[in-house]
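With one protein chain removed, the remaining protein chains of the complex are shown where they sit.
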Amino acid sequence: MENIIREGDDVLLYLDKRRSYLVRIERQKRIHTHKGFIDLTGLIGREFGTRIHSNKGVEFIAFKPTIRDYIFKISRRTQIIYPKDISLIVFFSGIEPGSRVVEGGTGAGALTAALASYVRPSGKVYSYEIRREFLEVAAENLRRIGMIDYVELKNRDLTEGIEERDVDAVILDMATPWLVVPHAYEALRGSGAFVSFSPTVDQVVKTVEALRQYGFAGIETFESMFRGMQIERGRTRPETLMTGHTGYITVARKALK
Amino acid sequence: MENIIREGDDVLLYLDKRRSYLVRIERQKRIHTHKGFIDLTGLIGREFGTRIHSNKGVEFIAFKPTIRDYIFKISRRTQIIYPKDISLIVFFSGIEPGSRVVEGGTGAGALTAALASYVRPSGKVYSYEIRREFLEVAAENLRRIGMIDYVELKNRDLTEGIEERDVDAVILDMATPWLVVPHAYEALRGSGAFVSFSPTVDQVVKTVEALRQYGFAGIETFESMFRGMQIERGRTRPETLMTGHTGYITVARKALK
Amino acid sequence: MENIIREGDDVLLYLDKRRSYLVRIERQKRIHTHKGFIDLTGLIGREFGTRIHSNKGVEFIAFKPTIRDYIFKISRRTQIIYPKDISLIVFFSGIEPGSRVVEGGTGAGALTAALASYVRPSGKVYSYEIRREFLEVAAENLRRIGMIDYVELKNRDLTEGIEERDVDAVILDMATPWLVVPHAYEALRGSGAFVSFSPTVDQVVKTVEALRQYGFAGIETFESMFRGMQIERGRTRPETLMTGHTGYITVARKALK
Partner (left out) sequence: MENIIREGDDVLLYLDKRRSYLVRIERQKRIHTHKGFIDLTGLIGREFGTRIHSNKGVEFIAFKPTIRDYIFKISRRTQIIYPKDISLIVFFSGIEPGSRVVEGGTGAGALTAALASYVRPSGKVYSYEIRREFLEVAAENLRRIGMIDYVELKNRDLTEGIEERDVDAVILDMATPWLVVPHAYEALRGSGAFVSFSPTVDQVVKTVEALRQYGFAGIETFESMFRGMQIERGRTRPETLMTGHTGYITVARKALK
């Protein structure tokens, strides 16, 4: 993959862990920060990872944005799904290049982008969302991240049915996942994965009961806790700030009747 | 993807969360379990996810093994890297189909298989291991999982240098990751990712200090804790058994000088 | 307090974190361990904290047992309430020397001993237990720990009523705490504390609903997780073994109608 910054590319201008700017490179464009402005023209033709200074002499690094960077920026504007959860959802779903995945709901497209990134180029994410205004946001985000070609956005209600068949995984981040369980059973190939993310215990109980009833097996629910470390010789310690809970992840596989 | 069980395929015979058997399908082969034996011939031509009974009438489900299943089976025989950590390593490394990744050490090939699974078909994992006996185990595991074509196994010491250039990520699960930091800097493309997994605080401190010294940025260290839930209406609770600590994950990106 | 070992005293013979022996000092008595036997006569007249060697030359330390040591030994023989939970229960209950406390169920008397230890000499623990066989075990344990004088053991069912009035705290470690809520309200002085320990989410929900219904305020539920550290310069790390869940603690205070 080419590693040179071109016009039209996105760049993550990184100052420190808490401050970074996701910008599109255009000629004659300046980006204004608390630490002065940066002339983006100067980045064109340079390699990703290059250092650049604001007019106030503060150094930024022009990183190539990863899916995680995009998700972080997306999530600041809408509801949040954390990298710690996305990574587990992806891994436990067993998806890989070529997989066909049903997702619901799309939201702003953060999880969608991560899924698309792993199933491309031959796979596909069929992403359901009933709120039309979210679909537009998601489409824009996916276009920017370069994942739109691997996603089919659908303005439909997943609790009323899934149109696809023989899919490899059904992945849910929605309020009533248990209502989708029978449809997921129909849509999945044998041995295919069901994965659901829910904040409350009650959602999990209803979902697991539905999974048992409809013939899923290998049902597991778990949560992950994520804690940062402050690494400084002589003063190393876990960070004080921590998110105590995001949601539970439930996984299962379709067993044939 | 085809979903029919053929001779030569691997199948996960699933009994419950704690008991499952990873077997290769052969004609006339029987697999013996605590719950009786299962005649594998009967599975040929059936769909993955099918139910099969042992001669004692106990039901098993013939799941298609995922990378996670393989890793779980591999890890029982050697040292352990947990799915919770693999998933974070993969996601934070930013790898995707087509990525070129340097890994060390190979060990039994568990993390290698996960990495290969996401970079294929056009990407590659260059996996370094100094212990020749491990390389043989890893090669066998990767062959079985179907990932060997996307991996180049190298019987070399990563602390003495990396042969590849412009790689997208360097991923380490070894005793002295800080010794690899200067080589990782040479091998990575600008903005490329460094990821290291280490059990002790002292390893992390040394690694982070080396990263700062050699011009990496976006350095973060964290750990994740993973807790299962027992879901049963009227008796729902977190599980008593939990692994308290596996290791810290440190991530960083190459900033150009 | 006197710090000399006398006949009849209990001593904790400490070998390491995992191996210690709680013994009563008697003349001519030998205690047999995996590391040889120890002649207890030699300890009489010595100070607590003294070192003593087994006939095989292995060193033990003769510690004065704390409530925590007793509880640890008790809990190995029956169900478990952990120090991490006992300490929170005691502190959040607001008990102090002189407090009058209702407890149920007694079990083997572990939590009872801790409560008695803090309310003595002028306070009292009224401990309810329906299983007569447990009461006998508890009485024996409390006698040994020296707490029996501060406890009134009652072979009664707490769900049928509390006989005491104007108590400072009602503390529950039993299967159906919500059935005790109305009785606790009657028994407590205004502003008095209700504390309940329960393993499942469902127990907690029922209990909190009962507390709201009966006029309690300041209702909070929480859990604590406890993780040991392995401290060794160059190899410091959290311990692998950890108990993932023991129970939730719910606290509340009586608001007058």
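Every chain is named by a letter (A, B and C) in the order it is written, and numbering of its residues begins at 1.
The rule is short, and it goes like this: a contact is a pair of C-beta atoms (placed from the backbone, for glycine too) under 8 Å apart; a residue touches a chain by one contact, two chains touch by 3 or more.
Because the structure is a prediction, the values reported are computed rather than measured.
**Student:** Name every displayed chain that the left-out chain is in contact with.
**Tutor:** Within the full complex, the chain left out of view touches A, C.
**Student:** Among C:Val23, C:Ile38 or C:Ile67, which residue is in touch with the absent chain?
**Tutor:** Hidden-chain contact among the options goes to C:Ile67.
**Student:** From the list C:Glu47, C:Glu140, C:Glu160 or C:Glu186, which touches the chain that is not on show?
**Tutor:** Reading the full complex, the residue touching the unseen chain is C:Glu47.
**Student:** For chain C, enumerate the residues touching the unshown chain of the complex.
**Tutor:** Those residues of chain C that touch the unshown chain are 1, 3, 14, 17, 47-51, 61-64, 66-68, 83-84, 86-88, 90-92, 94, 96-98, 114, 117-118, 120-121, 166, 168, 189-193, 201, 204-205, 208-209, 217-229, 231, 233, 236, 248, 250, 253-257.
**Student:** Mind listing the chain A residues that contact the chain we can't see here?
**Tutor:** Given the touch definition above, chain A has residues 199-202, 223, 227-228, 233-246 touching the missing chain.
The working rule: only the chains that are shown with their structure count from here on.
**Student:** Touch graph of the chains shown: is it line, ring, star, complete or other?
**Tutor:** Here the contact pattern is a line, an open path with two ends.
**Student:** From the C-alpha centre of chain A to that of chain B, how far is it in Å?
**Tutor:** 21
**Student:** State, to the nearest whole Å, the distance from the C-alpha centre of chain A to the C-alpha centre of chain C.
**Tutor:** 46
**Student:** Nearest whole angstrom, what separates the Cα centre of chain B from the Cα centre of chain C?
**Tutor:** Each chain reduced to its C-alpha mean, chain B and chain C end up 43 Å apart.
**Student:** Can you list the chain B residues in contact with two or more other chains?
**Tutor:** Within chain B, the residues that touch at least two other chains are 201, 223, 227-228, 233, 236.
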